[in-house]
Each structure stands twice: as structure tokens, then as C-alpha cells.
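Right after this comes subunit A.
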Amino acid sequence: ADEVTLQLKWVTQAQFAGYYVAQDKGFYEEENLDVTILPGGPDIAPTQVIAGGGADVTVEWMPAALAAREKGLPLVNIAQPFKSSGMMLTCWKDAGIESPEDLKNRTLGVWFFGNEFPFMSWMSQLGISTEGKSENGVEVLKQGFNVDPLLQRQADCISTMTYNEYWQVIDAGVDPEELVTFKYEDQGVATLEDGLYVLEENLADPEFSDKMVRFVRASMKGWKYAEENPDEAAEIVLDNDATGAQTEEHQKRMMGEIAKLTAGSNGALDEADYQRTVSTLLAGGSDPVITKEPEGAWTQDITDKALN
Partner candidate 1 sequence: MRSVLAVLTVVAALVALWYAACVPMNIKGVLTEAERAGAEVVPATARERRDAGEFGLIARNSFAIPATWEQDRPRLPAPHQVAIELWETTVKKKITSKRSLIYHGWVTLSATLLGFAIGTGLGILLAVGIVHSRVMDMSVMPWAIVSQTIPIIALAPMIIVVLYSIGIQGIIPKAVISAYLSFFPVVVGMVKGLRSPDGMQLDLLRTYNASNAQGFWKLRLPASMPYLFASLKIGIAASLVGAIVGELPTGAVAGLGARLLAGSYYGQTVQIWSALFAAAILAACLVALLGLLERMVLKRMGMA
Partner candidate 2 sequence: MNSENTPQPVVEARQLDLTFETNDGPVHALKDVNLTIDKGDFVSFIGPSGCGKTTFLRCVAALETPTGGTLSVNGMSPDEARRQRAYGYVFQAAGLYPWRTIARNIKLPLEIMGYSRSQQDERVNDVLELVDLKGFGGKYPWQLSGGMQQRASIARALAFDADILLMDEPFGALDEIVRDHLNEQLLALWARTGKTIGFVTHSIPEAVYLSTRIVVMSPRPGRITDVIESPLPKERPLDIRDTPEFIEVAHRVREGLRAGHSYDD
């Protein structure tokens, strides 16, 4: 079997259910692939891992991938299982926040480590400075891995994913009524998340391309299976979680939310989505995430072969 190493963006959870299902259900095996799934974590930059040759293909957000491309690391999107973005800003309602305008003069928690790009773009589109609290600026905190800053009221808003952190806030006993959320999708600043990326030079190798075709085909099969059998998919994820920290309830719920994001994608990148992402990132005001229109940052060759 051909070996493929996949680097995930985050720890083992239902966000990556498709891959675990494909593995567990033998979809990879059917394609004669031997896939190793490397979980990510707070101190792992998937782009760096793939640059170092530690993985063949990685799950990454498009802003980070495009930024890396500008840095000289030629990443190419070969498939896009996620159609919509799950990112949002979650705020306390009682802090008096109703619209994005109210964010001014507040403290906001943001993920960094390459995940700050969508937020920065959004703020610059709103014309809000991130240099500190002011009439027209916000104070940005580098938020850790959990929702404590919100619960402890150290921040008025924090970044959350619809499928994960938001529910952690709810699990902490907060009533959804107490919260206000701003989905990037709704604000028109959504960027593509959780695409599959490989190094451009590898694609030139027909053998590698062929491997990726089979990999994407099997992975999408996994994703669709997961969408249809969310509970089973969550169980599979749980079986693969080596930390023993995930709970069944949380993963089942997450799988449900993830299914909403993958729905509408057959795996092929929609060029319009790509364009929207790029223009959002280019509109970054004084300090845009990328400075020029990327070239060759995506291909449909793989999905074309895989899905037809």
C-alpha cells in the first residue's frame, strides 16, 4: 500500500471525523493507501510540518495557507471538504454588545498562531484598530485554548467555533440567551477552513498526484459517511482519541455541527468561495494578510479525477 501522512490542524475531534471514518471503515485501504493521521495541537503549525516533510498533506485554513505561500512555501489546495466557515465571535449580551459597531472599546479574545488572519481582516474592514482600547479600537488578547477568558469575564468576546468552543460556553452553564454571536459567515468575512493542502512541487510527480486522487476520494467518502451517520462517526473519533479527554456527548454534538459545514461541498473547491476568501484577506487595510493576488494556490485536478 502507498503511504500517506496527514497532518491535522487540531487535536483529535469530530472536526476531522471524515478522515478517521475513512480510516476506520477501510476506505483508504480500498484505495490501497496506508494513511497515518497525525493530530495537531496548540503548538503545531501544520504548514511548518509539511514544509519540513513531516507530512504529505495537511488540513489547514486557507488564510494561513495563503500567508505561507507568500512566505515562499508553495502550498496548493487540492480539496475543500468544508463549504462554510464555523468561526464566530461570542460575546456577553449584558456587556451591551448588539452589533459589530459595539465591539469598539472592548476586550476581545483572538486565536493567534496563524489563526488570527480572518479576525484581522474583519476588523480592518470595519475600520476598527486592534492597537488597544480606544474610541475606535479594541484591545486584543491572545486567547489560550479554552473559553475561560469569557467565563471569567476577562474578555467581553472571544473567538469560538460553532462546533466546539461555543458549546463549551454553553456546557459551563451559560444560557444561549445570555450570549450574542457574530458568525464570520454572516458578516461576509468568512474564509475557507479545513481544506487539504500539499506542496506544489510534489504535485508535479504523477505518482504523488495519483495517491492524492485516491486519498481525496476515500476521504470524501469518509466525510459523506460521517454526515449520514453522525453518531457512529463520533464514536470512531472517540476511539481514536488517545488523550481520553473527549466526551461522547460533546463529540456527537460537534459532529452534528460539522455536518452543517461540510454539507454543500463534494470536496471540490468552489472558485467563488476562493475569490471571496482572497478578497477578504486582501482587504486587510494597512496590514493585509496577503499583499497580492496569489497564483496557482489551488487546483481542481485532483478532485476532478477523484470525484468523476
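Operating definition for what follows: contacts are C-beta pairs under 8 Å (C-beta built on N, C-alpha and C of every residue); 3 or more make two chains touch, one makes a residue touch a chain; residues count from 1.
Regarding selection, all candidates are chains of the complex that A comes from, given by their letters.
Remember, it's a predicted structure, so these values are computed and weren't measured experimentally.
The candidate touching subunit A in this complex, chosen from 1 or 2, is 1. Here subunit A touches candidate 1 in the complex through residues 11-12, 38-45, 48-49, 51-55, 92, 94-95, 144-148, 151-153, 168, 172-173, 175, 241-246, 250, going by the rule given at the top.
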